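Yeah, one chain of the complex is gone here, protein chain that is, but the others are all in their spots.
A, B and C label the chains in the order they appear, each numbered from 1.
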Amino acid sequence: MSASTLNTTSNLWKQVRKTVANWTTVRRIMSVLLFLLAWTILVQFTGQFHQIPTPAAVFAALFQLKLGVIFTEIFRSFVRVLCGFLLGLLIGFPIGVAIGYSRIANYLLFPAVEMVRPIPPIAWIPLTVLFFINIESQIVFLTFYGAFFPIVYNTMGGISEVDIRLPRAAMSFGINRMGMLWKIILPAAMPQIFTGMKVAIGITWLMVVAAEMIASKGGLGYWVWYHHTVMEYPMVILGMGIIGLCGALCSVGIDVIGSHFMKWRNIF
Amino acid sequence: MVDSNHKGEVVFENVTRAVQTKKTETIILDHCSFVIESGKLTVLIGPSGCGKTTIINLIAGYEKPDRGKVLIDGKPVAGPDRERLVAFQETALFPWLTCYDNVMFGPLATKVMTREEAHEQAINLLEKVGLGDFLYKYPMQLSGGMMRRAELARALINRPTVMLMDEPFRGLDAMTRELMQEYYLRLVEESHGTHLFVTSEIEEAIFLADRLIIMTNKPSRVKHALDIDLPRPRIASVLRSKRYLELKALTLEILHEEAVKASMASGKADIAIDSGLRT
Amino acid sequence: MKNQINTIPEKINESDFVFERPSFLSKIFNLKMVLNTASVLSLFVIWGLLVNFGIYRFVLIPGPAEVLEWGIKWMGSKDFWMDASLSTLRVLGGFTFACLIAIPTGLMIGWNKIFSDLTFPTLEILRPIPGIAYIPIAILFFPWEEASVAFICFVGAFFPILLNTITGVKLIDRDYFRAAQCLGSKPRHIFWHIVVPGALPSISTGAALGMGIAWMASVAGEMISGKWGLGYRIWEAYTLIRYPLIVDGMIVIGLLGLGSSTLIRFITLRLIPWRKAITESLDESITK
Partner (left out) sequence: MVNNGSKQNGEGRISVRDVEKVYDPEGVNVRALEECNMEIEPGEFVMMVGPSGCGKTTLLNAIAGFSNVTKGTILLDENVIAAPGLTQAPGADRIVVFQGGALFPWKTVLDNLIFGPVVQGKNKDEAVAEARKLMDKLGLNRNTEDMYPGNLSSGMKRQVEIIRALINNPKVLLLDEPFRALDSLSKNLMHEYLLEVFEITKKTIFFITHDLEEAVFLADRVLIMTTRPGTIKAEIKVDIPRPRNYKVLSTDRFAELKERAFEAVREEALKAFEAGERELA
């Protein structure tokens, strides 16, 4: 079906107009502006929440930010997140593969994993503090723990939901068990494995913030908590924003890596 | 009947196969016996849910019979093997491999030929099915008909003794389907292999077959077997011949009865689409 | 265009990846049950052994027997019931509020393009901020501590429920809307007869997920700013060197979280009786 094309010359302009200058974009910008306005009104004129800084105050605080300090804190949190996440991947991924792929491993490991899972990672904080002497290792353990379960469960789920015809086809071609795992099962389960990694990195950030707030040993969580205790609230909100931004960046990063590994998926 | 030079004769001897669901056990095949002659194109037709896919799975070795034997050239089926390849419903191309890599998958996994040999044959075969320009496209970039052709090529490069086609053209629109059938027939008539083709379309069945096996509704058995004596090579004009219409009338007669039975059984209430109206 | 029958996925069998048939031995002993029991037992045995032999710092960790002993004592005290019920109430409060706000918002965002444009960008900006980062603000906002913990639960539960509701609406087949239009519906009919029931399965998933996160948030909130509640109790147990109580608290939190998620699933399944019909027809298609 050949698409009959009219006016190819004005296409570029049309595209620009379509994507930028239309009602949707206007409404989307309005959305954010309205939110800021509502926030300001709530704080300024109701008197109820006078302690909460206005958007303007937060914006002003942006210029008082000491870049050196904030980047050190970001770096610290980031390293912790990364360590925990990679550790979770290193341990969680093989376990997920084993549970999903081998019946015996499933019977042996799954009930144990299932029993520990309902305990929220944050409830592990006291035990962690008890067990690890070093604060860094405490935080890394907690982030690892947060990342572990989403990775295991999504890897496992991804593998067990592979369209059965794919391994069957490969079996006919005479592939061996290892080949089946590497060439068929894992590529087919890849999308869900990456979904799991995205969830994991979200929880990892949450854990880092919680752990840092409690442990008071540097990092963004500590930074926010510190400013809370000295009552510099604009900085607190700024900190929240930075944490959100970092989390979003990590999740985008995983998407980028994912799309690199799954070129076949983002063809359209 | 059996040509000793040819390989790939499939015999079903009293095969019974049941499937366990949560609540009940459903018998899918019930003492089913038939022969798929080597070097011929046998078409299996029956109402939906009559266990045609199960037959494919049994021959391919993905499932085992509960009772009875499935024999290939006198030996029971032991498991999946590249001697018996399946073209699946809808297609089961690996979506993460390009068209070319999909075709190369079989030869590289089993290492029966060198990479160069395989490459040459793959290119050859893909040209033949009209995908020469689409070697490095991913399956998702291809149209339905092209995917089916790629799947055919992926199987045929391994030169299977028995080729199993599990409603391979299902879901294509009727016109693409007719063109696919012609493509397929050309390949079959060149290769003279043993083919088993499962379908629920009468037109398709008669147009393709050397021999037509008609199945009954679940639990299924063979209801009727017909030798289709239309001349080969077949082209679309066969569809107008007197003999074709006779065969079609006969098949329709047999199948209509089965279809009514099936529709009564498959709805959980006893509906009869036919009888309800005439009263 | 895929048709209906063909898009029903074939369920995978565990044994499909196993090349050999199950061995004779496994048939006698029912491998699955044996290994499953072994799995659960080994969890406790390894824990006990590690503590008993005091490998590395495991000396500090309470063993299973101790935990059981303290647990029974704790369950008998009034404190336990107070903690458990308070935590549950906070979680339920935050969760209910999250449902009340997230579900209608999500339905509207999924259904109405203009409403979506007007709200979704803001929500997208707020979403990546983890619930726990809201703690300082929550304390400011609600000087009353009950509310601040509930608020954190609310934030935690809000986004999973919202996002699942939106996806739920987006996944409703366009043809349902069109069919409803053809049959003469007005927008309000479409909302109540199509959008709401169509999104229910997905909302149910979101609610169960949100419940889990609300529990997690409540623990964090209580640890940092609480005076009562299970989260506070395990932190207190740490500072007062009543270590076995930490593990007891963890177990109770786990059980309550699991229980409430299961409850949510159970309740929502009641709301979607047609689910059963769909899964049954799936079962049938497998046998074909």
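We take it that a residue touches a chain if its C-beta (ideal position, glycine included) is under 8 Å from a C-beta of that chain, and two chains touch if they have at least 3 such contacts.
No experiment lies behind these values; they were computed from the predicted model shown.
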Contacting the left-out chain in the complete assembly, out of C:Phe44, C:Trp81, C:Trp144 or C:Trp274: C:Trp274
Among B:Glu13, B:Asp30, B:Asp101 or B:Glu201, the residue in touch with the chain that has been omitted: B:Glu201
Missing-partner contacts on chain B, residue numbers: 47-48, 130, 134, 141-146, 173-176, 178-179, 200-203, 236, 239-240, 245-246, 248-249, 252, 255-256, 258-260, 262-263, 266-277
Footprint left on chain C by the chain that the document does not show: 1, 3-6, 173, 175-176, 178-186, 189, 193-194, 197-198, 200, 272-274, 276-281
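What we mean here is this: only the chains that are shown with their structure count from here on.
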Where chain B and chain C are represented by their mean Cα positions, the distance between them in whole Å: 45
Chain A and chain C: spacing of chain centres that average the CA atoms, whole Å: 18
Separation of chain A from chain B, taking each centre as the mean of its C-alpha atoms, in whole Å: 46
Multi-chain contact sites of chain C, meaning residues that touch two or more partners: 16, 19
Set of chain B residues in contact with two or more other chains: 62, 79
Interface residues, chain B side, partner chain A - complex: 60, 62, 79-82, 84-86, 88, 92, 94-97, 105-106, 109-110, 138-141, 158
Complex interface listing, chain A residues touching chain C: 23-24, 27-32, 34-35, 49, 51-52, 101-104, 106-112, 115-116, 118-127, 129-133, 160-165, 167-168, 171, 177, 180, 185, 202, 205-206, 209-210, 213-214, 221, 224-225, 227-228, 233, 236-237, 239-241, 243-245, 247-248, 251
Chain B-touching residues of chain A, taken from the complex the two chains share: 163, 165-166, 168-175, 179, 183-184, 187-188, 190, 262-265, 267-268
